[in-house]
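Excluded from the complex is one protein chain; the other protein chains are retained at their positions.
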Amino acid sequence: MATDKTHVPIDHDVDIVAARRRARELATQVGFSGSDLTIIATAISEVARNIVVYANRGEIVLSAVQRGNQRGVLVVARDEGPGIPDIPRAMRDGFSTGKSLGLGLPGARRLMDEFEICSEVGKGTTITMRKWIRQ
Amino acid sequence: MAVPILKQGDMLIASIQSDLSDEDLEKLRDDVAERVGRFKSLGVIIDVSILDVMDSFATRMLRTIGDTTKLRGAKTVIVGIQPEVAIAMVQLGLTLDGIPTALDLEEGLRLLKISITERHRGN
Partner (left out) sequence: MLDTTPSLDLERLQLSPHDVERRKAFVGLKADDVERIRSIKDLFLPNADRYIAVFFDHLAGIEEAARLSGNYRTLEEAQRLEHEHLIAMMQGDYGRDYMEQRVRLGMLYSRAGLDVRILLGAFHVLMRALGTEIMKHFAKDPLQGFDAFISVKKIGFLDIGLTVDVLIAERERIISVQQDAIRELSTPVLQVRDRLLILPIIGIIDSMRAKQLTDDLLHSIRANRARIVVMDITGVAAVDSKIANHLIQTVAAARLMGASIIVTGLSADVAQALVGLGVDLSSIRTMNDLQGGLEEAERQLGYKIVRLENSPPALEQA
């Protein structure tokens, strides 16, 4: 199965918009529709902004994936920024009021089906997310 | 890309034309604040019907616009949130926290007129 990867460099806030657009294109190709497209684009917007705000630059890699007869998208957002010292806390801080600056991560996790975060202080952060077409 | 803001009597109508970057949103916030001050507008409508994503930053900016215009004596209504966008916002946990919303421009103007009339009556 072809796994073409789309790399979107994230350097500047306009790249957030580009990342959203590419994600929507890929998700449409994979077969997502309607609100799922918006949900995926929104989750990517959050992690992309995270990169811009906290790490200055990084990249988002998008690809189509398959597990059994389920199709979906895989999003890997990585940066070589300062890293997240307290991941559980970052995943807790939040969005309910949206007043705190928040890292957008708990929100992204809520939107996607699978969410993993790997971060090392001084080295960087990698976030891996997947969403599957609901059958 | 700057968002065009039209003046219609006491109202300002900002129609977002395309996907906005963070900088564009900040500029919109500043432009609206400036014009409300200049024209002493009573109501502001922000039409987001073109947006296919409303993330935390965009939502926060809209709330900020609502708050700043209130400080300058105007009421803001957000119109045109699309079904998929509304679903994603709710799942993400984003709210517009008390800023009124309406389906479209027509409904938004109707809402603003009602609230402005009520305010006048109150005086």
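Couple of notes before you dig in:
The letters A and B name the chains in turn, as written, and every chain counts its residues from 1.
To be clear about the criterion, a contact is a pair of C-beta atoms (placed from the backbone, for glycine too) under 8 Å apart; a residue touches a chain by one contact, two chains touch by 3 or more.
What you see is a predicted model, and the numbers here were worked out from it, not measured in a lab.
The chain not displayed here makes contact, within the full complex, with A, B.
Only one residue from B:6, B:71 or B:90 touches the chain missing from this view: B:90.
Touch with the chain omitted from the figure is made, among B:6, B:50, B:71 or B:103, by B:103. In the full complex, the hidden chain is touched by subunit B at residues 79, 81-83, 85-87, 89-91, 95-96, 100-104, 107-108, 111. In the full complex, subunit A contacts the hidden chain through residues 1, 34-35, 68-69, 134-135.
The rule is simple: only the chains that are shown with their structure count from here on.
Note on chain placement: the centre of subunit A and the centre of subunit B lie 28 Å apart, centres being C-alpha means.
Across the complex, subunit B meets subunit A through its residues 19-23, 52-57, 59-60, 63, 82-85, 87-89, 91-95, 97.
Every residue of subunit A that touches subunit B in the complex is listed here, in rising order: 13-14, 16-17, 20-21, 24, 34-35, 37-39, 41-42, 45-46, 49, 52, 94-98, 102, 104, 107, 110-111.
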